Each structure stands twice: as structure tokens, then as C-alpha cells.
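Moving on to chain A:
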Amino acid sequence: MTTIRIDGRDCPTRSDINLLQACLEAGANLPYFCWHPELGSVGACRQCAIKQFSGPEDRKGRIVMACMTPVSENAIISIDDPEARDFRAGVIEWMMVNHPHDCPVCEEGSECHLQDMTVMTGHNTRRYRFTKRTHRNQDLGPFVKHEMNRCIACYRCVRFYRDYAGGDDLAAFASHDNVYFGRAEDGTLRNAFSGNLVEICPTGVFTDKPFSAVYTRKWDMRGAPSVCVHCAVGCNTIVNAREETLRRVLNRYNTDINRYVLCDRGRFGHGFINAPTRIRTPLRAIDGQQVPVPMADALTAFARMATQGRIVGIVSPRAALETCFSLHALVGPEHFSTGQTRQEQECTELAHTLLTRHPGALPTLHEMESADAVLVLGEDVCATAPRLGLSLRQSVRQASFHTADNAKVPRWMDAAVRTLGGECPSNLHILTPAPTDLDNVAAETFRAAPDDIARLGFAIAYAIDPFAPPVTDLTPDDAAHAARIAQALMAARKPLVVSGMQYGSPTLMQATASIAAALVRTIPAAGLSLVLPECNSMGLAMLGGLPLETVMEQARAGEISTLVVVENDLTRHLDLADVADLVAAVPNIVVIDHTMTPLCQHASLVLPIATFSESNGTLVNQEGRAQRFFQAVFPPAPIQAGWRWIQALARSLDPSMHPITGLIDWRDLDEALAALAMAFPDLAPAVMAAPEADYRINGEKLRSQTYRASGRTVIRSFVSVRDQPPPASPDTPFSSSMEGAYEPDMPGALVPYYQTPAWNSVQALNRFQSEIGGPMRGGPSGIRLLSPAENQNTEAQPYAYATDIPAPYIPQADTVLVLPDTRLFGSEELSMFSPPITARSSAPTLGLPASATGSGRMVLHLEDGPHDLPVEPVPGLPEGTVLCPTHMVARAFRFPRIARLEGLTDGGERP
Partner candidate 1 sequence: MFNTLRTLLLTALHAFHRRATVQYPEQQPYLPPRYRGRIVLSRDPDGEERCVACNLCAVACPVDCISLQKTETDGRWRPEYFRINFSRCIFCGFCEEACPTYAIQLTPDFEMGEYARPNLVYEKEDLLISGTGKYPDYSFYNVAGIPIPGKERGASERERPPIDLHSLLP
Partner candidate 2 sequence: MTSSALLTIILTPLLLLALATLLTWVERRLLGLWQDRHGPNRVGPGGMFQAVADGIKILFKQDWIPPFADRDVFILAPAIGMMTALLSFAVIPITMGTGIAGDLNVGLLFILAMMGLGVYAVVLAGWSSNSKFALLGGMRAAAQMISYEVFMGLALLGVVMMAGSFSLHDIVTAQAGLWFIIPQCLGFGVFLLAGIAETHRLPFDLPEGENELGAGFHTEYSGMKFGMFFIAEYAGIVLVSSLVTTLYLGGWRGPLLPPAVWFLLKTGGMVAFFILLRASLPRPRYDQLMALGWKVLLPLSLLNVMATGTILMLRASL
């Protein structure tokens, strides 16, 4: 810590930052463009000019760029100095020279950093009366809209896209005043993080295309802190809604997880909420047809079903914790299924066990960025947990940071550090069957079948810790490879091992945990991270329940009369034949879901549930962090939160036949969570994931609309001209209107939008952080349920290594091993109901080893029949395997899958 003097005011500040950060952290309003907390400084825009004085006697001073000047002890600077002000006014006037007159039709308007900075600088009249430069735009695909005329050439976009996110199809073109940011030719931006350009761009060059179709100004939208439901990473989001429809999803800063960046699946995957597939009313099967019925009829129908026999409940890893627990309370633990196949459930439970047993660190995504050696085993993290993949990409820069530290170059001096980093070797090792997006920054990649990767993993563990079980009959190449990786990991200060259940292989995760545990022998900070498939997989693993196979057995035995399926499309987990069996064996299937999944066709009762944007609940992400999401939309009557539906079902039952206590008495979410905490002590801290519904600031609820939300007296006047009170929910501390408290040090879990005086763009976030890039002023969002095990891997307390080392994979002559090709756009269930994601996803192809000779199309024989697919050679794919997109060819995907593959005859006819 040090102190600097800003305009005569002494401000304590950190010594390893630049003056711009110091000024912003001190609460001063200093305009800037090209600097970004995550991207560092390049000094491209010249906007943050200030005066620096050499000492108290220096009256003249000199203009410096605040973002390029490190904080020095007792520095004396001035923001308000007339010369500095004039300099900044001149810069903004230059920038505005070519800026078009189109703010009214710009999606950035109302949250535009350029607008804010122009106002802050005081530039309000255009003096330039000559012609403006114009650019042609490009079609950048379904996510991002391009309007190059608005560009101020701050270079943030290419720095983010190329340097940070590793994209290669966005670049700066042309020269001098004409500089152009775009692709070499029109086309979809390929990078998985292209959507962040919307937030990164300080003006309206890159805007949110799906949002533009339902555009609303920022001040008009209700915001709510939320959690992404499209993978298990649990990125924090802000959902924006108006007129009770969801309009967009924005990044919400969580210092430990997603920070400033959200993947495109999370940002654009919310389309399922307003899609035509949405269920909005209860449906009842009458004479083979599903007809809309009132809520009371639906509940009566359920009560009648319940008299016929046993009720079994199936939840899903994408349902909120409260929903799962309420069904658990309704049907009882012996009739409660997690809705996963045995293999999936074993994998998630194993992941939970391995993480709790891990003696080292369980790093957050942010901590992963500072890992200096990373080993990824058998998981394409860029597809299954994209944000985690981005963190691993950042970890590659650790070597360049160390070089920069040695060269006394501050880490935020982006261009210099990246130049230095050009010669620094990567320490990222990737062992996967198929290529991943991280391969281009990896030190080395290794392609093998999952079992072979597990074997190599055990070999690495053995190379690190001789107490680990050895792997016999390893090829000399593999042994050398294992030794090399082991050496790289052991040389690191913060090594990290990452795996997951993409390939459904428990041994792979065992091997990963073994490596991490072995590393702890010498490096206590060694980290382990396991990627899970769904947003609440970890929560469900901690809740426990029966696998689907057990439910199938009970159903076939005729023991189930009513099956309540909550937010689960069983056709994605069970083969068609199994689904048919289940439908035949169970007389009543009640599906509670928000989207018309194929399973709904077989349901005798379908109940509409609220989505994450319409209800409040808790999700546990893959690192065991319980996080609360809040509603931005108040859905019309029959749609309600999952646990309220299940409560309504419970209340409709005959109390003499089904004595259910607790569940039917819950009045709000907090009572549901309290009951959960009583029943599952492991999950008890989830209560504290966010402040309770009676949380108040200065006696007031928290407002979820900006102070200038418009149209209050007219927005629903086409229905009735009478004023209605704003909707309210007993589950949240938010008021749904513009009335209530809002301040920068509100709890991190309860920030509904970012806005402070003079800062209307997302850059207002700086004011909400205790230090820029650091924790939120109001405390963290969410709470970790897992903590590293206390027993270190020592001689006295050795780690219990797994010993079931698999046999090497031997390619078969007549069959192939079908490996899941998990796709960022296409494999995840809900996002595929979102139109922009569907547009972005590509048709399924069959990946074959490059050596395999095949015609353009081949036929893959899966359990549900033959599939004729175009073939694509995949370099490095092991012999005897094929890569098949999950859920896109056969709806259900189960591990491991051995299938027959045959080429088409010359005539193209199927044999």
C-alpha cells in the first residue's frame, strides 16, 4: 500500500497498479477507453490524460497517460488541472469527429461508455463541419451485430478477441484514420466468447443481435442477479426483463468465477424461455390429446392418480436445489430418483467424493488463471465448461508474467508483457481423444482413447508419488511422456489437474485425482478440478437418489403407478426402447417442465414450471459453490416455481393416505431452504448463498429497476387503464419496481444491474468493487460447500489412491467405440431451444480417425437404429473410435457405447 495525492486529496492505493486504476478506486471520475481491468493498458486512446507533478514545488507538471503510468510513492497528480482537461476534451472531440449521428437507433445508447465519457469530458457541441468517414459493416453471425461507423479505434475488441479469448477471425485492418475491426470476410465469429464484444466494446460497434430484436433501453429493464444454467461452471449473470419477458443475459462479475467474461452459450442460450416450445398452461391428456386445463383441474387429476398407488419422483441435474428437495420431501428418499443413468450418477458422486477427499486446493476459475502448470485429462473443457477453458487459456500467460516481473515490467502493461511472453513456453498439457480449442496454446497434446488417458494419468501419478499404484505394461513412449508431464507439474508452484465426466469414465477421474493428490506430497497448492455436465449436478450428487435404471426395474415390476418427472427430459438419458417400456409400464406420468420436451408427449399431466428467470432458487456448481438466482420476470398465474408446484401437488393429496409434513407448510423460499438445511447438513450453508428475503438496506427492499424506468402508468393500459400495484414475491429481498435501495456496497449476490452516477455502462462495475478486479464491496456471491480435505497426503496419512487401473484400449475389427463429441452449441439441452444458438450450431457429423478411409457418408448403427451421417476426418483421433455428437444423432447418449459402423455402398443406398 502506498499513498498518492489526487487533486490535493491523499488517497491510499495499491502500489502494483497504474494511476488510472488508482484514480478510479479513489472514486474519481477519469474518462478512459482502451484500458480494461482484464485486458490491461496499451495507451491507445489517450483519453485518461492527467497532470503529474514531480514534487510539491512543481507547479507546471506534465501530462501523462494515467493508464500507462505506474503508481509511485507519494505521487502528486491532478485530474482537474485545466491543461489536462483541455487535453481530454481535445481527444474526445477527435474521437467524435467521425462518430455518426445515430445514438437514437443504437443498441448501446443508454449504456454507452462513449456517451458517458463524452458527457464526463464536457464535449457537447460538434465543431467539425466536414464530411465523416464511413465503413461497411459485416454480418458477424447470429450473436453480434456490427456497426463500424461508431468505432473509436480503442482496440479493445481485437485485444480481447485475439489476445484474451484466443480467437483468430477478428482483426484490425486498413490504416491511419480508416482502421477497421472485423473479419477478413463476412461470416460468423468462431470464438466461443464473441458475445463479450458487446460488453467489451465501449461504444456500439458490437451489439447484441438477439437482444436488438426485442430491444429495450437499459433504464427500462428490470434486472435480477442470476446464475447461468447452461453448464456446471455456474457463471454469474444478470437477467434483464421488461413487460414480463426476458430480454437478455449479461455478465455479472463474480471475482472467483466468471469475472468479466461469459461464454456465448450462457449469453445467448436463454432463448428457450420465450421460445414457442415453452409450456404456459397445465396440459392434461384426455382421449389421447393434451388439452389445456385450469390449475385446479390438474391438481384434482393428480390427487386421483395418487390414490392408485405408489408415486415415484424423478428430478434432474438442471433443476434447482429447492425443486429437487421438495420432490424428495413429497415422495420420500426411497422413491426419489436423480434422473441420471447409473453411470452418470456414479460419475457425479465420484466427482463429489474425489473433490472432498482431495488434500490440496480446489481452485476457483480465477485461481486457475494463475496456475503455472495445467494438465487436462480427457475433457474438452472448451465445449463442456467453456469459461473454465478460458481460464486455462489465461493460465498459459503465467510464464510471461514471471518474465515480466523479472524485467520489472508491470503486469498490466499489456503490450509489453505479451511481447515478452512471445518467447515463454506454455505449460498446458492436454490429453484428450479429440482435438480441443486449447490445443493452440498447449505445450503438448496427446490423443488417446479414454482408458489409455486414464492409464497415462495413473502413470503420471506414480511418477510423482511412488506410493501411487504403478501402471504395468506401459509402452516406453507413454512412460517417457508420463515422466515428462510429471516433471513439468512438479516444477510448478501452483499445478492444476483438470478432468471431467465428458467420457463417462470413472477411472479417468480417479487417475486425475491421483495425480492431484500425488502432487500435494510436494506442492500443497496443487489443485484439482472436475467438470460436471449440468448446472446443479453437484447439488444433486450431494442430495443423492436412485439412478434411472432402478426406476426402470420398479416400473417393469409394475410397482409404480404415478411418476412425477421434474425438469427432466428422460429421452436424453434413456434409449427409445426404455422410454417406451416406461410409458407402457407406468399408468400416470406427470411432467413438470418449462419446455415441451419429447417426454411431454407421453405425459398424462404436464405442469408449467417457472424458468430460472422467473423464479428464485439455488444451484450448486461443479466446484461446490451454492449460488442463488433471482427472478426478473413475474410469470402469469399457472406458471410457478418448481417447489411451489410440488407443494401444490402435496396439498392436493389426501392427508390420510399421504402424511406429508413440512413441505405443505413452507411459505417462502427461505423456509424451504431451512428445511433443506435440516435434512441435508452438507447442504446447510446453501442457505447463506444470498441474503434472505427479509434483507433490507436502510429498511427498504432492493430495487430491481433503475430509478428512471419508464412507462409505469401506460405499459399495461391496453389491458386496463387502472393502475396495478407492482408484482411482488415473498422469496426475494427485491422490490419489482424502481422503489427501493440501491448502492454500490449492496451484497454481491444481490446486484440487479450496474449503474452509478455518471457511469451508465457496464463499466460502472468499477464502483462496486472494493478494488478493481478484486472482490465486490458488498461481499462475495454464493458460498462454497466443499473445502479441501484436512488430511494431507503425507507419509503418516497417505492418500488412498485408486487402484483399478484399466486395461489398454484395443481397437476391434467389427465395432468402434463411440466417443461423445460434446459441442458448445448443440449438445446442451436448453440452449438448443434458443434460436440464435440453434442457428450457430452446425449439423452433426461423424468424426473418424484421419487414417480411416471412408466415403463422404457412413452409417452408424446405434441402439435406436442406423444413422446416416457425413464423415469428417479428425486428426489424432485414436484408431477404433469414432466421434459422434451427443444428443444430436441419437437423442440419448450413454457410455460407453460400442457400435457398428459401415460405409455406404457405391450407389449411396443404405444396406
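The rule is simple: contacts are C-beta pairs under 8 Å (C-beta built on N, C-alpha and C of every residue); 3 or more make two chains touch, one makes a residue touch a chain; residues count from 1.
The candidates were selected such that all candidates are chains of the complex that A comes from, given by their letters.
Just so we're clear, the structure is a prediction, and the values are computed from it rather than from any experiment.
Novice: Counting any copy, say which of 1 or 2 touches chain A in this complex.
Specialist: It is 1 that touches chain A.
Novice: Can you tell me which positions in chain A touch candidate 1 when the two form their complex?
Specialist: 100-105, 109-110, 129-137, 147, 149-150, 173-176, 178, 180, 212-217, 219-220, 243, 708-715, 717-718, 720-721
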